[in-house]
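With one protein chain removed, the remaining protein chains of the complex are shown where they sit.
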Amino acid sequence: MAATRQLQPGADRYFGPGRDRARVARKLFESVVALPLVCPHTHVDANMFSVSNYSFGTPAALFIVPDHYVYRMLYSQGVPMQELGVPERTEGTESGRRDDRRIWQTFAEQFHLFRGTPTGQWIGYALREVFGVEEKLNGHSAQQIYDHISAALMRPEFQPRALYEKFNIEVLCTTDAATDSLEHHAAIAASDWGQAVRPTFRPDSVVNLETPGWREHVARLSAATGIDIVGYESLILALEDRRTFFRQLGATATDHACATAFTAELSMADAEAIVRRALKNELETDDATRFTGHMLIEMARMSREDGLVMQLHVGALRDHNSLVFDRFGRDKGADIPIAGEYTRNLRPLLNKHGNDPRLTLVLFTLDESTHGRELAPLAGHYPALKLGAPWWFFDSAGGVYRYLDCVVGIAGLYNTAGFNDDARTFCSIPARHDMWRRVTANWLAGLVLTDQAEWDEAVEMMRDMAYGLAKATYRL
Amino acid sequence: MAATRQLQPGADRYFGPGRDRARVARKLFESVVALPLVCPHTHVDANMFSVSNYSFGTPAALFIVPDHYVYRMLYSQGVPMQELGVPERTEGTESGRRDDRRIWQTFAEQFHLFRGTPTGQWIGYALREVFGVEEKLNGHSAQQIYDHISAALMRPEFQPRALYEKFNIEVLCTTDAATDSLEHHAAIAASDWGQAVRPTFRPDSVVNLETPGWREHVARLSAATGIDIVGYESLILALEDRRTFFRQLGATATDHACATAFTAELSMADAEAIVRRALKNELETDDATRFTGHMLIEMARMSREDGLVMQLHVGALRDHNSLVFDRFGRDKGADIPIAGEYTRNLRPLLNKHGNDPRLTLVLFTLDESTHGRELAPLAGHYPALKLGAPWWFFDSAGGVYRYLDCVVGIAGLYNTAGFNDDARTFCSIPARHDMWRRVTANWLAGLVLTDQAEWDEAVEMMRDMAYGLAKATYRL
Partner (left out) sequence: MAATRQLQPGADRYFGPGRDRARVARKLFESVVALPLVCPHTHVDANMFSVSNYSFGTPAALFIVPDHYVYRMLYSQGVPMQELGVPERTEGTESGRRDDRRIWQTFAEQFHLFRGTPTGQWIGYALREVFGVEEKLNGHSAQQIYDHISAALMRPEFQPRALYEKFNIEVLCTTDAATDSLEHHAAIAASDWGQAVRPTFRPDSVVNLETPGWREHVARLSAATGIDIVGYESLILALEDRRTFFRQLGATATDHACATAFTAELSMADAEAIVRRALKNELETDDATRFTGHMLIEMARMSREDGLVMQLHVGALRDHNSLVFDRFGRDKGADIPIAGEYTRNLRPLLNKHGNDPRLTLVLFTLDESTHGRELAPLAGHYPALKLGAPWWFFDSAGGVYRYLDCVVGIAGLYNTAGFNDDARTFCSIPARHDMWRRVTANWLAGLVLTDQAEWDEAVEMMRDMAYGLAKATYRL
């Protein structure tokens, strides 16, 4: 069916349905296909760009083991985590005992589970476009494709820096703990690569008092800054010091993750008392919630002053599955969204800092119903606010259409932050940008064909969505 | 307009818009058109298959009086319930006083109200495809069509078993109270029909302590099992006994309806105390809520052990309209959805039983915003969880598109339970499957035409959605 329509497989992916729409979408997509990729928010490891002879490991280590998008699907269909290489907490990460060929085989046999999912489409893209795999992945082809990828990964053109160039990346931001030494970023900056890889300041583990091992994280922060953190005031000083350090190594943004968007300011005395209780491991009920709500406002204050763009990712209940958490630890595909509230929760922060255009606050939600009801109306008013791209469970073609259909009419395109790929595996980056660009091209083609946008306007919007908005929002 | 596009009326129903899409959708639909219908969840009366010479009654008794989808629409436009044959509580069901021709006339005159609704489309299908009515239903044609249907219903080919064969049904599950004698199912099983009609175990009336007449229901359960229910422990034994009885008569599933998805385990002592209070009619505040929340977990435990698939229908505030309830009783079209919460509410149940693939829990919601936010993320992780098809107010073409667009990208197709028709009237079954198959064909055509699925993948997905997923999920 598809074969009769085109010569190159995938050349018209996401375009249409309908020939008119596909034709216009293709033309718009072609107008940005050569633009470099701006990646202001990823979970890629900077290490891969600072060492020489980096190894991605096996195909299973590249595609499956580190990606909870992938193994959560297999787990949901009854495949035990252990068979997917997810290390157990108790026995340590003894990868030597892992049979990566077998993991790959299991994955390949179940690859049909990913039909119609973005994960399936990204992996399909990476196999085809990055590794030149021509066969379909399934139980029969699994080992042959494994060999093919393994061989490719040995070649110099599959070293991270070579791929970075091949992918046409302009800038890539990692996500780093406030206490991180940023040694890899420093090494990269000292090489001829300059600021191609920038850190992002993520202080959750020292700001969220309920983080396991919070006092150890704070001790590390004291060590990193030379500031003896004995209470609220010294904690603030240490955070400010650390932000300066991140900025010196090229950071332009911070990142904060919260279950809710609750914000409310504490008195200095209350803030001081809470931190001192936390340091003595004597937290009272609500201390952590109240402190997080206060610190978001304080972080907005710092961003207003030092210019770091503030990202806020809201809405996941972490580690929903106790059994999985106890055996395998955090971030194992068992984070589940909850209903969101922003209008009342963000009011204290926005009333204090939201009118200042020096602040840029980028909001991400896991509750799509808040896009039209709260986030777009807020972003269409407050100078400081921008809407982040559809995030996590909503990073599909359908999620992008729902987001654009809803958000642009209310807040306008120019109150969105453009695209960020939120990539967990480096090789998925081009696939994610390809999907975003194609889907937005197809969405714009709808506007053009229904006379809601003129051609020259659509071309400008296309460029802004593919490139300009992310670059401008994140000050890159 | 439509007439210029095709020869047979309705042959391209739900396909498109656009010729390319209609062509691909038709081809996909044709690939499953001969597959039998799997009906794992209906509200059809088993009686009709066990007696000989069953009578559906008049056309009004067939289409209007038992279907709250139909008379709620007419009531909303000012037609009194009495004029639609809905029996009043106080005067009993004296159908002799009912003027069915007049009810039919009223309905026919108002049939335009159903434009664009699934109810209107199902009735249109049944008239055309099941009864061969060629005219449009309206005030002029009403009596002639009434005569036509009445005459058809007298013929042997309109006996339920003949229609069952004509509709190409493979298996049909009814929904039955825990205390039901299942005499009709036994009679069918004893005939040459084997397990063509299976019961489903629905214990709401003995599990929900606030059910009117709960103590009478429990007394009936004691009588049916020979177990003297004096407290929690004996109630559990009786329920387990009854599940075994249902399984012996072919049941493969249970069904549970709740206003919310609240689950939380009670201590044995608390459970015992609550049941004893209920038996003495001395319920305390929250007893019923706490007990329902506990029993859902207990029912999941039983399903894990005996293999009955557990269905959970959540989200209706029952009998919203007091005036209608007082005069006409329950289930009269006045049940209204409320906002849902699943992430926190289901956590106790899922933490206890959700990791066991022996359990299959099928979830249905009346709050569409939870599909993407909570249900699909949960189903994409827990091995026990599957998502039910769009239910009740969302069983329209639009509802199906919104469901698929949202759910498949997050949880994958294979964490859905396929289709169930939830039919209230037997003759609506083929119409409902026809709509589902056509709409899913058209949705898949969108994937094919945008190169998101290859043709052979789409054909497999089509078969799974039309037939395979329901059969596998419900272990039929």
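By written order: A and B. Residues from 1 in each chain.
By our rule, a residue touches a chain if its C-beta (ideal position, glycine included) is under 8 Å from a C-beta of that chain, and two chains touch if they have at least 3 such contacts.
Predicted model only: the values in this text are computed from it and were never measured.
Of the candidate positions B:G333, B:G446 or B:G468, contact with the unshown chain belongs to B:G333.
Checked against the full complex, the candidates B:A34, B:M154 or B:L323 give a single residue touching the omitted chain, namely B:L323.
In the complete complex, the residue from A:V32, A:I236, A:V448 or A:A466 that touches the missing chain is A:V448. Considering A:G194, A:G213 or A:G409, the position touching the chain not shown turns out to be A:G409 (whole complex).
As for the chain not pictured, it touches chain A at residues 18, 20-21, 24, 27, 339, 341, 343-344, 347, 350-351, 354-355, 357, 369, 372-374, 376-383, 385, 405-406, 408-415, 445-455, 457-458, 460-461.
In the full complex, the hidden chain is touched by chain B at residues 1-3, 6, 9-19, 72-73, 75-78, 112-118, 121, 317, 320-324, 333-334, 336-339, 366-369, 393-394, 396-399, 401-402, 442.
Everything below uses one rule, namely that only the chains that are shown with their structure count from here on.
Centre-to-centre separation between chain A and chain B, using Cα means, comes to 40 Å.
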